[in-house]
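After the structure tokens below, expect a handful of questions from me.
A protein chain is absent from this complex, but the other protein chains hold their places.
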Amino acid sequence: MKKFLFALTATVALTAASGAFAEDKFKACFIYVGSKTDGGWTQAHDIGRQMVDKELGDKVETVFLENVPEGPDAERAIERFARSGCGIIFTTSFGFMDPTIAVAEKFPDVKFEHATGYKTAPNVTTYNSRFYEGRYIIGQIAGEVSKTGVAGYIASFPIPEVVMGINSFLLGARSVNPDFKLKVVWVNTWFDAGKEADAAKALIDQGVDVITQHTDSTGPMQVAEERGIKAFGQAFDQIEAGPNAQMTAIEDTWGPYYVKQIKAAMDGTWEGGKSTWDGLKDGILSMAPYTNMPDEVKAQAEKTQAAIESGELHPFTGPVNKQDGTVWLKEGEVSDDGTLLGMNFYVEGVDDKLPQ
Amino acid sequence: MDIFQSVLLTIATASTPLLLAAIGELVVERSGVLNLGVEGMMVIGAVCAFAAAYLSGNPWIGVIAGIVAGAVLSLLFGVLALSLATNQVATGLSLTLLGIGLSGMIGENFVGRAGARLPNLDIPVLTDLPLVGRLVFGQDPLFYVSIALTAAVMWFLFRTRTGLTLRAIGDNHKSAHALGINVLKYRYLAVMFGGACAGLAGAHLSLVYTPQWVENMTAGRGWIALALVVFASWRPWRVIGGAYLFGAVTIGQLHAQALGFGIPSQLLSSLPYLATIVVLVLISRDRRLTVMNTPASLAQPFVPDR
Partner (left out) sequence: MRIELIKRPQQSALFSAVSPLLALGLTVLAGFVIFSLLGKPPLEALYIYFVEPLSETWQLHELAIKAAPLIMIAVGLSVCYRSNNWNIGAEGQFILGGIAGSLIPILMPGFQNFLTLPLMLLFGFIGGAAMGAVPALLKTRFNTNEILTSLMLVYVAQLFLDWLARGVFRDPNGNNFPGSIRFPSAARLPEIIPSQGSAHLGIVLAVIAAAIVWVMMKYLLRGFEVKVLGGSPRAGRFAGFSSSRMVFFAFILSGGLAGLAGICEVSGAIGQLRETISPGYGFAAIIVAFLGRLNPLGAIAAGFVLALTYLGGEGAQMSLGISDKVARVYQGLLLFFVLGCDTLIHYRIRLVFGDPVKAQG
């Protein structure tokens, strides 16, 4: 046994030595909370990573760890990356925030990028996407095509990101149909195709004729297709699951951001302590082709998208009341980013009580 | 379609995979074997069913693939827990780990593909009958299979000689062996039946419930199926009751949310589990009846002595 172990160690030492010359590539590392083929959040990040491979493949080596649970396991995984010579580490889930900060403190020379959080450090930046811009557009489409005037929203967990999405969707819908209503169902999971499909069925049975989701599977899209109603894709173009149902989808396109930041890290222009919150105009999210809707609705959607991209339209512009009828934004007033990022209230018209 | 029927259909779809997996595990446990690997066999069934249906374009080939895959995986459990007399609880749990990993490997290239859906039954006139037409004549084929299978298991366990033998083995494998019964053969067959049923339940998930493959798509349903066997006190007809109770409360809480009652969704989401506990407490108070139905040699390894 001893002999065998010795032989094993020796061989490994040899292979390690022979592989050493490949080591001068810059190493960019990714921590995923889910599986890289989850068809949702994590897969979108992995497609971004693949774009890095494609564009910078001769100079950059990408490495990833998938299905990393939030908490101590994440801290270990990040530390492992930091020790293994990663130049920049992307931690792609909100729950990785504190572990990222903790490891960053121990490795001041490594650069860290944390998605969707709010804590930064001299070597930690955060990045996020203004998903709500897309949600405003799909809300407006829903407001125009819905005959019942009620949409269904399949929500995951009551965090500001999700609440912000619900509000933006409703504001979009009410911009064309002031009486529009929204039913919300919380499924308490990011990912359970069956449960999401059940929620979609329950909503449809209660009279909604457009559904949208802030969960990751294509379960609801399939239900919409089957029941002959309309829906919107999440994170991806889900047209394959709903060829007659999907009107458009909010696509997460992290790739350009990753390429940009890795380049900056390599040429020394990377800055720590920053918070980036990009939107449609920066290409961090994009809309899938508008289909399965009347031409005038499509034209309206394109117009709205152009207005958001040019900065002419901000979805959260007053007058907007809170759910209880009190004024939140006065006429013409635009919400500040801080309020949005910590959002814990509904706007007027949401038919649900926000879990507090 | 009226809302009453539509809600009941949704409940039936949610309950069918639970019922399929649970009825298989019931037979396994009646033979005195506890296989905690239902989740693993189910998820393997789901991925193999999807892959076969996708590649062949025929969902029925998918169903067969799911059944076979579940049975093959259960055979692995059989070799360890039956032939090598390993601890059944640990072996079953390890089987779940293995099954989830293996399904991820197999399914890597099938994520996000649009699958082949098993079509619903459609009988002219009958299916369109008001109120109950779709419910009785217009569901997916596996729904009818699940009901028929439950009836068949009932008949088999309590009306046939082989079924009697199987129960005898579960109650006292030593006496059964002394009577010249090949205990391990019966148990192997029971375990494989359980695996096949779990695989079929998985096939229902990836071909009917949500016709797609996503990793871990069983999402704990195998565990619920295991609990339902206990809930049913090892009686087949009670498995139907348990599966439908669980399905009904699951769907009911979603409707309660959509109606906007403002109850915390976590509380609503925990209702199916709480309801199952409460109902089980109510029905298991009769100690005599419960003891009578519990397979006495459950989870105990059997090694024929000579």
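Each chain carries a letter (A and B) given by its place in the written order, and its residues are counted from 1.
Just so it is clear, a contact is a pair of C-beta atoms (placed from the backbone, for glycine too) under 8 Å apart; a residue touches a chain by one contact, two chains touch by 3 or more.
Predicted model, so just to flag it, every value in this text is computed and none were measured.
Of the candidate positions A:Asp73, A:Glu105 or A:Glu302, contact with the hidden chain is made by A:Asp73.
Considering the full assembly, B:Ala90 is the residue among B:Ala90, B:Val132, B:Ala148 or B:Leu179 that touches the omitted chain.
As for the chain not pictured, it touches chain A at residues 1, 5, 8-9, 11-12, 15-16, 35, 63, 65-67, 69-73, 75-77, 79-81, 83-84, 94-95, 98, 118, 157-160, 188, 341-344, 355-356.
For chain B, the residues in touch with the chain missing from this view are 76, 79-80, 83-87, 89-91, 93-95, 97-102, 104-105, 108, 220, 223, 226-227, 230-231, 233, 264, 266-267, 269-270, 273-274, 276-277, 280-281, 284-287, 290, 303, 305-306.
Throughout what follows, only the chains that are shown with their structure count from here on.
A separation of 35 Å divides the Cα centre of chain A from that of chain B.
Residues 35, 37-39, 43, 152, 183-189, 191-195, 197-199, 201-203, 205-206, 217-219, 222, 236, 240-241, 351-353, 355 of chain A are the ones that touch chain B when the two sit in their complex. Within the complex formed with chain A, the chain B residues making contact are 3, 6-7, 10, 14, 104, 107-108, 111-114, 205, 209-212, 214-217, 219, 221, 250-251, 254-255, 257-260, 262, 264-266, 269.
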